[in-house]
Structure formats: C-alpha cells, structure tokens
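Here the complex is missing one protein chain, while the rest keep their positions.
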Amino acid sequence: MGKYILKRTLNSLLTVAIVFVAVFMLLRLMPLSGYFPQEMLKETDEATRMSYLRNQGLLDHPMVQLGRFVKNLFHGDLGRSLTVYPKVPISTLLKEKIPVTAAFGFSSMLIGIVLGLSLGMLMVRFKDRWGDRLGTGYILMVRAIPNLIYLFFIQVWVSLWFGLPMVFEKNMPSSWILPVICLSLGSIAWYALWLRRFMVDEENRDYVKFALVKGLPQKEVWKKHIFKNAIIPLVIYLPSDLLFIISGSLVIESLYAIPGTGGLLTTAIKNQDNNLVQVIVLMYAVLSVLGVFLGDLLIAAVDPRITLTED
Amino acid sequence: MKRFIAILMTLIMAMSMTMTAQGEDLAAAANAIIESKTFERTYDTNFSSSIASFNYYSTNLAIVREIVSNCIDGLVEPDIYGVYVPSLAESWETNEDQTVWTFKIREGLKWVDHTGAETEYELTAQDFVDGIRYIGDPLNGAYSLRVVRNLIKGLYDYYWLLDDIDCGLVTDQNREDVVKQFDEMVGVKALDKYTVQYQLENSAPYFLSLLESSMLILPVEYEYAMALGEDFAVDNEHLLYCGAYYVSNFERDKAITLSANTHYWDYDKITLDTVEYQMIPDGTTSLEMFKRGMTDYTSVEAEAYDSLVGTEWEDNLLPTSHSFSTNYLWLDFAGENTEFKTFINNENFRKALLYSMDREVLAALREPVDPARILRNTINAEGAIYDSNGKDYTDYSPLKEIKETNFNNPELARQYMEAAIAELCDENGNIKGVEPATVDYLPVCSFDIDGKLPVTICYVGTDDEDEIIMAQLFKAMIEDSLGAENVDFQIQAFSGWTYGTVADPLNYDIYFDSLSTGYADPSGILTRVTTDGAENVGRYDVPEFDALIEKALAAKTFEERLQYFAEAEAYLCGNGFIIPFISSLRGYYMSYSIPYTSPLTLYGNTKYKGTLVMAEPITQEESAVLEAAYEVAREAALAGK
Partner (left out) sequence: MENMQLNPLKFRAKVFDQMASEDTGYSNYSYWRSTFRTFFKNKAVMLLVILIVAIIVMGFLYPAISDIDPNKVSLKRKEWNQRPTWEHWFGTDQLGRDIWTRAWYGVRNSFLLAFCIALSDVGIGMIVGAIWGYNKKLDPIMIEIYNVITNIPSTVYLVLLAYIMNTSYLTLFISMASRGWIVEARFFRNRILSIRDSEYNLASRCLGTPMRRIATKNIIPHIISLIIMEAALCIPYSIGSEVFLGFVGVGLPVEAITLGNIVNQGRASFTLHPYQMLLPTIILCIITVAFYVIGNKFADASDPRNHV
C-alpha cells in the first residue's frame, strides 16, 4: 500500500511537471504585442513597449523565467498578475476569489448529489412509468436547450416572478438562490442519469434476481445490493468534483456578477497574463491528479473487491 | 406623444433662448423643478468591466478614470459650464507664450486614507513634482505617456536616459545619480512649498484642459508610494486620497463604495454622502435592474430603446449628451492587396468611398430616434475645442464645409467610381499593372486576387457583435452604391486582444477604429496622423497635410493655429485619406440624477461633486426645461470667461 502510494505520487508529480512546463513554454510562444491591450498599443511606441516588457522580465530566456518562477514558488511567492490585474499579488486574488466560487460550487454540488440521486432512484423505482418519464424529460431538457437560453430565462423571468435579485450580493442570501439553482441544474441531471443507468444495470444482474427469488424483501435488496453497487462507479468522481468546486462557471458567474474564479483562466490567457495563467494551471493540474488519486483510494475503501496493488 | 411634446418644448425653449429676457423665466422654471424634488444622499450606479488596479498612472480604464477623478483632485477642475475653476490650485498664471505655467496650491491640506482619516502627509507642490517623477521612471510603467512626456521640458530625455541605463546601452552613468538629477533635468519645479511650476517644450494654450483629461499630472505622495513599491494602488487600502471622495469599500470585480471626504477643502459642495458602484456585466441586466429600482442609472442601447417606447419608461429616456470619440475607417495605402492598393491611391476612388455610405443608417444602430445627431464628418469633435473668442474649431473654414457636407450620395459615388475605373482599368475590366496573386493577410485572412474587376476589398474589424453588424451594413452600402460588379467587399473579424497581429503588420485594406479628442487642441490627434505619425497605420503619404501641421505648430496665435489645423483636417477628410463618419456616442440613458448639476467634464471623467439625485427618475420634460435654462446660463458663463 505504502509503495503504491509512493509510486502514484511520483507519477502524479511527473504529470504535473510536464503539464506545467508545456503550458509555460506555450505561453512564451505568444506574440509580444499580445501583452498590451488595444488602447495601449495605439498609445505607446515600440521602444516604450519594449522597455516595459524588459522591466517585467518578459524578454528573458524562457528557461530563465521558468527558473525564477520555480524559485519564487518555493519561497511561497506566487508572483503578481501582469495584465489582468496589474501588480496585484496572485495569492491575494486567489484568496479573494476562491472562497466565493467554492461556496457556490459546494452548495450546488450538494444539491446536485441529493436531488440528482433522489431523481435517479425515483426513475428506477418507477421505471417506464411517470417518474421515469418526468426524469428523462428533465434530463433531456437540460441537455437539449442551449444553456444560455435557459440561463437568461431564469435570470430575467424567474427573478421577476419570485422577486429575487438579478445579481449576486454578498449580504443578501436571497441573491444566492438563483445562481445556485443554475449551477446545480446540470449536475442534478448528470447524477440522475448515471445512477439510473447503473441501477438498471444492477437490477438485471443474476445475483439480484437470485436474492429476490430467495425471498429477500425488495427494500433490502435495493438498499444493500443495487444501490450500493450502482453508486460505486459514481463515487470515483466525488473527490475530483469536490476539489474542483473552486473552478467556477464562466457563464453563470458573469451573468450574476459573482466575483469568482469562473472566467479567470480564460481572461488571463486572452490577456496573456502569463504569471496568472501559470499559477492557475499549476493549481488545477495538482487538483486534477490529486482528485483521480483520491478517487482511486476512495473506491478501494468502499469496494472490497478492489485492492490498490500492482498486478 | 410625450416624446413629441418634449421635442416641441425643447424647440420653443431653443427659440426663446435668443430673447435674453426670457432667460430669467427659464431659470425660474428650472429652479421650480429642482425645488419640487427631494434629494437622496446616496447614488447607486454600476460598472461593467472589472477594475484592474487604482494606479492612475498606469491605466486608462473608464471606470478607474471615473473613480480617480472623484478621489484625486487635480490642479484645476471644470465647473458645471466647463469653465476651469480652482481646485487644488487656488490660482495660476502663465507667461506670454504659454510655455510656463505656475500654480499656487491650497495650504494645509492633508492626504486621507481609505478610512477617511487624515494622514501625516501634507499635500504640497512637491507631490505634483513627484507625480511627474513617478511617470518619468520607465520601471513604473506609466500608461499613455506620449503627450505628457513630449510636452514637459526634459521629461523625454530623462525617461529615455533611464531606459538606456536599464537596458545597458548607457554604462557611464549610474541610475541613482540620474534619478537624483530629476529636479535639474525635468521642467517641473516646486518653487516653494505651495507653488508648482511646469515648463513646457511648446506653447500650450490648452494646458488646463490637459490637466483635466490626463491622469498623469495628478499628484502622488511619493514617500508613501515608494514605501509600498509594487503594492501601490493595488486596492483601496494602498492608496491615499485628496479628492471629494475616498474609496471606503472595494470588492474586486464586484462593488466599490465612495464616501464623502469630510476633510475635503470644498466639503460644503458635496451633495452625495456615498456613491455605490456595483458590477453589472451586461446592459440588459442593468436595464432590468433599473426598472426594478435596484440601480439609479442605466444606459439604453438602440435595440432596447424600441422595446421601451410605449411603456411607462418612455418618458424617462434621455439622449446621452456628447462623446469626443469618433469612429472612422482607416484605408491601407501600401497593402499587399495590389488591386485595392491601386484603387485607393486614386483620388476618384477615395471620393467614391467617401460618398458611398448612408451614414444615417449606420448611426441608427446606436441612435434610433435622431440618427443625424451622431453623424460626424470630422476627426476632432464639435464642441471640444474653442478659440479665445468662443468660436468652435469645427466652424473654421474649410472644416466647416466638410462638417456640413452630406456624404450620403450614391449617384455621385457611382460617378467617381466610374471615373476611377476609366483611369485604372482597360476596357475588359483588367486593372492596369495588377497581376493575379495571393494576398497573405494571415492570421486575419488570405485570398486570391485576379487583377480584374471587381476590386477585392478586405475589411477588418473586431469580432464585437455591434461592429460586425456595422460591417455588414458597410458591405451592403458600398456594394450597392459602387456596384457589386465593381467592388467585392469581404468582411473579416479578429478578436480584440489580437489587435497587435492585425494593425501593426497592417493585415487589412479597410479597418474600423476610433480616435478621441483628448484635450482642447486639435494637435492631440492631428500630429499623430501625419505621414510619419504614430497613428498613421494606413501608410498614406500626404505632404500637403504635413506642411499645414508644421505651419499650425509654428503659429503665433491660437486662432492662427486652429486655422491651419482646420485646413489640414479638412484636407485629410475631404480627400478621403481617412473616413470619419459617426461619433462613438451610444443612444440613451435613464437616471435618478438631475442633469446639469455635475461638473461638465468633457474628456471622459465623471465627477459627483454637486450632483443632485432624486427619489424618482428624471423625465424628458423636466430635462428639456433644465437643458434650456442651462444653455442660457452656460452661454453667459462662457462669455464672462
């Protein structure tokens, strides 16, 4: 077990390192003019721009820049944002933005799991009857209608009908409702869909039929056999989902003016804010390999058939 | 109907304005409106783009400008009529040729911090000197330096000397020594504790307007800023204030609160205790929130305007007043597309383009009611620059003729086009001297040309939705009036942030852009668009224009200067070297604040000192009366200046 964990950790570190260096080098391939917004390009001359870039250390060899970043990282210094929030320490930015997004992410994840699993069970319980149809209808709706359309609809009309605020406000809990609902619509559908699928699969298994034939009460079989087995393939995603509650939704955060991390990465890349991009990519890569790793550990813990040793 | 009444009323008011006797009646009517209202002490407004930082030397973001203009005072400020009145400077004087400006600063003012408490730092002449010291150091990365750097004596040399040292070009001088020599090298001096003097390279009669428009001349408490280093102005807690307000609360990308500065020298004039900003990223949302009473201001775009006509809100729609930014088309005179290059260097073709567009239809995209209001045929805006007799710059001949020409004339455009074709093509429609080729405008586009009519035109604009719609109108209009058999108009769009790969390497034939009159002098734009000017991204060659600009810069009086500039601008626009067509003004707005109570800031700032905010939105009728009274009063104020 210890050996396995060590090996996995080293492996994960390698992945993170490759991803990070790849992104770092890709960023240095971008044209120098990209460091300046349009207005600035028009206002400044070439020499002023070069002097700015040199002062920011952007003209140094990429390897020198990489070395500097890693060195600062070990000193706990994430650096400062370059173009999106000039000079603002990235650690400050993350400290401001992550809690907001995480709060929304966590509540919507919770709602997604609770409502999603309930809906999934409802659908299996009433398979091919009204419950199933209702659930399928919901899932299809969420997937089929372009999300911008129903998100606009919720923000403009639902807020009007229920007298809810149209944008997020920190001190007004009623303004948290709509964004959380919008965020959880998709995950409810996802959990319901897959739980139904896995439970139906389990239901048809021979051991279930055998258990029922043996005379075990239906409820018992459901609880102890079907649900338990069906939930296992879902459990593996749980740690990842939990870790990634800090990456918000670009569309929903911008609609409700939530000052979170949603559009941060995309904005940073578009504005060529190398420092910010690097930190975020590094953070997400670490979380991602960690999530997979924890998922494997978790599934081994809940499913006794799985052991974490090399075959 | 209400709209009609409002327009009628405005007309009556405008006529009555000529009779000064009625001016007093108007003032009384306006006063009656204002007195009938109850006023709020809080104003809830909104902003749409995220705030990068409060460092006023290194940003030009509109929302930061707005906040800084309320929080950091300059030497002078405009009153509600746009006349410059003392602000931090009590008085000022200038020499004969307006190259030396001396300001006497109010005594005993202290900087305040983000809690509104006075700090130990006193506001002195040195703080203004230090502002220039700050921007003069390339390490501080000041934004949009050109105008100020070239104007203040010695600043240009100081900046580049430091830069040369930084990049190792100059090794015999040491950075610290040069920085110490700032006071000798650069023409900004603290004559005594409360007197600051600016020595300029050229005569600058417009210097006061530059003080209003450029954030680079604002003061800074150097000791404080240097102690903070890179942390200076990253949020409201790392900044000192000396204006009517201070930023008491700041949530990045979310909310900003301005609170009245109780230590402000002009505290009695402050009418709002707090100005609350919240971020609303989308215009539709802010309109909805305004209707629900959750914000005190919203802009109303042309499309939304139509939806409000006939509703209870129709009466509250007010036209936005002015914008000195002009939309225009660049033409590439030396592009790779030889078909277009051949034609654009022909005067007849340029004139054909000039007359080919129905500018009112384009304007209707932004101003649905009275599109003609936002047409603009000149580069510098009307109402931005006046000579010492109060005559508007755009009323100087021959610019006045350009301003008043109706350029929507498809027949004339067609005639010019046929003349151009007759000169440039043989009878089979082959363009003389143009071989078939592939034009490489990557990453924007690449296309083949065949050396025959129609002339391929590659139009490039950003992928902004409104701009694309406008581009599609350009295409329809130009192909309609010049004939689709003569021109083939292709639209290409690029993402805003890839501008550097489009305009620098000149990957376009026609390019949509805007220029803005930054201060009360035509030189602001015109010196940038000369043959070797920084903004001449069309690479045209116009010695006649250059000569006029030279003359203007050497002129003895301000009037003579404006005259030459007007001739130069008329030459450039009249011959179609660049094609200005509308102002950047966008439609309408609704607000709870009473118009004409805030200082008349012309160059992109907004000041809340004196702004009156009511309990309900202002209506068109009220606004019309106030406007009429204001116009009379302004006339008098400007004459009294």
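Chains here go by letter, A and B, matching the order in which they are written, and residues are numbered from 1 within each.
Please note the rule applied: a residue touches a chain if its C-beta (ideal position, glycine included) is under 8 Å from a C-beta of that chain, and two chains touch if they have at least 3 such contacts.
Predicted model only: the values in this text are computed from it and were never measured.
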From B:Thr119, B:Ser397 or B:Ser495, the answer for touching the chain not displayed is B:Ser495
Per the touch definition above, residue among A:Lys71, A:Lys95, A:Lys127 or A:Arg143 touching the missing chain = A:Arg143
Contact with the hidden chain, among A:Tyr4, A:Phe152 or A:Phe244, goes to A:Phe152
Missing-chain contacts mapped onto subunit B = 282-285, 288, 301, 303-304, 306-307, 358, 361, 364, 368, 441-446, 463, 465, 468-469, 471-473, 475-477, 480, 491-495, 497-498, 501
List the subunit A residues touching the unshown chain?
-> 14-16, 18-19, 22-23, 26-27, 29-31, 34, 140, 143-149, 152, 156, 204, 265-266, 269-270, 277, 281, 284-285, 288-289
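The rule is short, and it goes like this: only the chains that are shown with their structure count from here on.
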Where on subunit B does subunit A make contact in their complex?
-> 50, 52-53, 55, 58-60, 138-139, 141, 143-146, 160, 163, 166-167, 230-235, 251-254, 278-282, 284-285, 288-289, 292, 294, 495-501, 503-504, 534-535
Which bits of subunit A are touching subunit B when the two form their complex?
-> 31-34, 36-45, 47-48, 51-52, 54-56, 80, 84-89, 92-93, 96-97, 155-156, 160, 165-167, 169-170, 254-255, 257, 259, 270-272
